[in-house]
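Shown here: the complex without one of its protein chains, the others still in place.
What follows is chain A.
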Amino acid sequence: MTARRTGRPLVPAYLSTGGVATPRRGSLERLSVLAATDQPVPQGLPAAQHALLDVLGDGSLTVVESAALLRLPVSAIRVLAAELTDRGLVTSRPPVPAAEPPDPDLLKRVADGLRALKH
C-alpha cells in the first residue's frame, strides 16, 4: 500500500480482509435464488413461511427481492427460507458458480451486455 498524501486515513494492512471471499458455506446470500417446489403445502404451516411461498409463486426470486416484497429484513428471509428448504418446500441455489477472482468471461459478458443497453 502506498503512503497517503492527504488527510484520507491509510487503511492498515491488518484491517484488510483481502477481498470478499470470507467463507460462509451453507448460508444464503442476498442473491441466492429461491423457488418453491411442487410439494403439497402441509396444514398448519406458520404464516410467515406461507407468505414466502406465496410471494415466490411459481417463479424465482432472490433472497433480497423476497425481503423487499414482503417488507421483512433479509435476516428473516434467510431463516424462513432455511426452514422451508428443510421441509422440502423451497429450493435455493447460489447466485454464481463460486469463482474467485470472478471469471473473466463473465466480466466480458457483463461489459458487452451493458454496452448493448446504451441508446
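Note that a contact is a pair of C-beta atoms (placed from the backbone, for glycine too) under 8 Å apart; a residue touches a chain by one contact, two chains touch by 3 or more; residues count from 1.
We adopt the following convention: contacts and distances are computed from a predicted model.
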- Message: According to UniProt, what is the chain that's been left out of this complex called? Choose from "Xylose transport system permease protein XylH", "Signal recognition particle receptor subunit beta, a GTPase", "Fe-S cluster assembly ATPase SufC" or "Acetolactate synthase small subunit".
- Response: "Signal recognition particle receptor subunit beta, a GTPase"
- Touch criterion as defined above, residue of A:Leu53, A:Leu69 or A:Ala82 at the omitted chain: A:Leu69
- For chain A, residues in touch with the removed chain: 2, 4-9, 11, 15-20, 22, 24, 29-31, 33, 57, 59-62, 64-65, 67-69, 71, 73-74, 95-97, 101-102, 104, 106-119
